[in-house]
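Accompanying notes for the structure given below.
Heads up, one of the protein chains got dropped from this complex, but the rest are sitting where they should.
Up next is subunit A:
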Amino acid sequence: MRDLLDEALAGVAARPTRLILTTLGTVLGIAALVGTVGLGQTAAGQITQRFDLAAATRIVVQPEDKGGQEGEAATQLPWDAPERIQRLNGVDAAGTVSNLDIGDDLVRNVAGVNGGEGKALQVMAASAGLFDAVRGVLGTGRFFDAGHDQRGDKVVVLGKHAAERLGINRVDAQPAVFIGDEPYTVIGILESVTGRAELNDAVIMPNGTAKTAYDLESPDAVEIRTQVGAAQLIAGQAPIAIQPNDPSTLKVDAPPKQGAVRKGVESDLNALFLLLGAVALLVGGLGIANVTLLSVLERISEIGLRRALGAARRHVAIQFLVESVIVGFLGGLLGTAVGVLLTVGVSWVRDWTPILDNRLAFGSPLLGAFIGLVAGTYPAWKASAIQPITALRGT
């Protein structure tokens, strides 16, 4: 067997130019396949990486149409919605968030140059739990707690950009801002939040404070952070927990199911490339079959000689079969390399992390070998059927 492999290798190596041409179809086919699947996986990986934790665990509940209809009592979220939600199994954090209407009031840094220039900033109200629900990260200071909320303390937390615009970057000296004419103490600056990006540009005060200062009647929305995998379940339960009497008046934004994300990635374009890859593979297989057949015809006298030297029909068949398997395998190997390079290259340009399934990387050369096997079957059989006397004629 080892000898037959050596003989086949020598047979393949004898015609290097032809080898390259023969493998071309397989190379293209495997490259297209590996590239398509690799890029698909990479892109899917990006989506998962970028949104998974944030998007896949984020739920937002808000009234179907808050304050829309005149007269009709518009649905209002209860203040205790976060507490109700928190009772559900699978919820990590929940908090309310609301935009406040401050009219034409501007926000000023009390200690700012020229007494601070007024900035048009969004002012928002939140419950203490919001910080956790939006995966808040503090740049400095602290977020307000339930105590601030209950007492209606005149404190605010600044979003990162809001703080920059106001020229406030530390809170240890208890800086204050004016909203309109009212002073508020800045107790913290957010570094980042996830999901609700407008918090970055906002001045945020406790609900209790907003109720007094701006007559906030009810929260705009509840931000919920669930445990991984619990989002779908919580999305179903949340409206009932918040509004047992009339859950249908609440609108729930939940992440799409895992399958839906993946489906989106396997777009038509992908299918097209896979199809092209399959066609290229078919052509590649036919190419191998064709060239192997040609090689059989060319090497009839070699076949005759081998038979004269004691080769049985099967030895001849195996040799040509192994040769075409080697050709297919080399094509697969080369194609895989090209496909991987393609994936890595595109990822590099797009600034993605290339993701490639090991099974794909190791399986593709084997797929090439398999194509070689299938393609070589007929020529090998042909070769083995050649009568030695025919093969040696003209001696």
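Brief remarks on what is shown
Heads up, the rule we're going with is that a contact is a pair of C-beta atoms (placed from the backbone, for glycine too) under 8 Å apart; a residue touches a chain by one contact, two chains touch by 3 or more; residues count from 1.
FYI, contacts and distances are computed from a predicted model.
Chosen from "LLM class flavin-dependent oxidoreductase", "Sarcosine oxidase subunit delta", "Carbon monoxide dehydrogenase" or "ABC transporter ATP-binding protein", the protein name that UniProt gives for the omitted chain reads "ABC transporter ATP-binding protein".
Across the entire complex, the residue among A:L88, A:L106, A:I240 or A:L392 in touch with the chain not shown is A:L392. Among A:K119, A:K211, A:R313 or A:K382, only A:R313 touches the chain that is left out of the view.
Mapped onto subunit A, the interface with the missing chain covers residues 2-3, 6-7, 10, 13-15, 301-302, 304-315, 387-389, 392-395.
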